[in-house]
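Only a single protein chain was left out; the remaining protein chains are all shown in position.
Take a look at chain A:
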Amino acid sequence: MYPNPAPVLRARGVDVRYGAQLAVQGADLTLMPGEVVAVTGSSGSGKSSLLHCLAGVLAPAAGSVSFEGREYGALEDEELSALRRERFGYVFQHGELLPELTVEENASLPLRLAGQRKGPAHRAATPVLERLGMGELVGRRVSQLSGGQAQRVAVARALVHEPAVVFADEPTGALDSVNAAAVLDEFLTLARGRGTAVLLVTHDEGVASHADRRYVMCDGRISLGRGVPSPATGEATARSAS
């Protein structure tokens, strides 16, 4: 079913704790290359905690997360940073752009952080920005942009370095439905075109419907959505992952 059957990201029995509180409990999740996976659930169900854990921001209290076979627990902080810098991309609800930088500087930031010089980095960012309809606004500060425009810049920043995985946390949560649909279309089209896997965290059923596969979270427990094929068998299942 997939060109490369080896999963790019795998979580097994992951627990995430905040002190005594268990935010995620025994989560199993697999992400294949080029696949768009959605994790849905109500507020406080543990979606963002799971995303942060998969992105290497939060260390799991139990279980393991591995990227391309390398377990996070075996990596030093610098190695994990390098992974986030070079292989991961991020899109958040509010973009989390740096307001003092221009559109071009924000979009090319991952390349600059990876050591590229300003000129080549800007040149690499330009086509991505153009595809997202931001070609005319490269010199603007992001504080001068609308919400939709800022989110496009965030998408460009997430994809400019051609990452293996993009983590998207409510990527269209701050946008109206028209803008949300447009940005999401552009985002997923670009990601699929580059073979990038996308982990999409959202509580919006409309957004989740764009995914190839869907997980549902409830009180920290994750399960495959109804009628969604399992990555391992291709058959529809409703088995709880825990």
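General observations
Just so it is clear, a residue touches a chain if its C-beta (ideal position, glycine included) is under 8 Å from a C-beta of that chain, and two chains touch if they have at least 3 such contacts; residues count from 1.
In this section, contacts and distances are computed from a predicted model.
Remark: of the listed names "Cobalt transport protein", "LacI family transcriptional regulator", "Anti-sigma regulatory factor" or "ABC transporter permease", the one matching the undisplayed chain in UniProt is "ABC transporter permease". Contact with the undisplayed chain is limited, among A:Gln25, A:Thr40 or A:Gln93, to A:Gln93.
Among the residues A:Arg10, A:His52 or A:Arg152, only A:His52 touches the chain that is left out of the figure. Considering the full assembly, A:Ser81 is the residue among A:Ser42, A:Ser81, A:Thr189 or A:Ser209 that touches the omitted chain. Within the full complex, the residue among A:Ser42, A:Gln144, A:Ser177 or A:Ser209 touching the omitted chain is A:Gln144. Even with one chain removed from view, chain A keeps its contact list with that chain: residues 48-49, 52, 55, 57-58, 78, 81-86, 88, 90, 92-94, 96-101, 105, 109-110, 112-114, 117-118, 141, 143-144, 169-170, 173.
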